[in-house]
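Yeah, one chain of the complex is gone here, protein chain that is, but the others are all in their spots.
Now for chain A:
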Amino acid sequence: MKTGGANSREIHALSVYVANKPGVLARVAQVFSRRGFNIESLVVSPAMDGTFSRMTIGVSGESEVLDQLIRKVSKLVDVLHCTDHTYDDTVTKEMALIKLAVGSEDRAEALQISEHFGCKTVDLTENSMILMATGDPEKLDALVGMLSKFRMIELVNTGAVIMSRGEGET
């Protein structure tokens, strides 16, 4: 290709605003899979106006190619816009549920860490607990790191949702 430039592999945060119709997700996903992009996270839900949906997609791959893919997604008939917010000023949050195998001896320590990170304890049994954590992705990574000293039975993460700061639309 007569192109130079960065081959950055960082994760890009895209917001895609689409008509809430069947098949739209498949069309969007296909644009990425065709060029070998891996979708790292994906959150889809109805927008404020229920006839539309908002997708937040985390993808990694070459930036140069990604630019072209964003244009391709934008061009889909049911897509109103597809925007890369990676370098924008955004609020980025995700939620995780973490199930730990903890008995009475280390429960106190687990709760302490949990409290420090502002988690909620949403389930508690003799030998396990489920924590609910919300926050930006770095915070959740740090939390998971701290909890790795316990046996983690399950981890479910929603993936990031983003919103532009200020009055502008995402």
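Everything below uses one rule, namely that contacts are C-beta pairs under 8 Å (C-beta built on N, C-alpha and C of every residue); 3 or more make two chains touch, one makes a residue touch a chain; residues count from 1.
We take it that contacts and distances are computed from a predicted model.
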item: Candidate names "MinD superfamily P-loop ATPase", "CoA transferase subunit A", "Sugar ABC transporter permease" or "Acetolactate synthase"; UniProt protein name, chain not shown; value: "Acetolactate synthase"
item: Listed residues A:G23, A:G50, A:G145 or A:G166, member touching the removed chain; value: A:G23
item: Listed residues A:A13, A:I57 or A:V79, member touching the removed chain; value: A:V79
item: Contact partner of the left-out chain, one of A:E10, A:D67, A:E115 or A:E154; value: A:D67
item: Touching residues (missing chain, whole complex) on chain A; value: 1-4, 18-19, 22-23, 26-27, 30, 34, 52, 64, 67-68, 71-72, 74-80
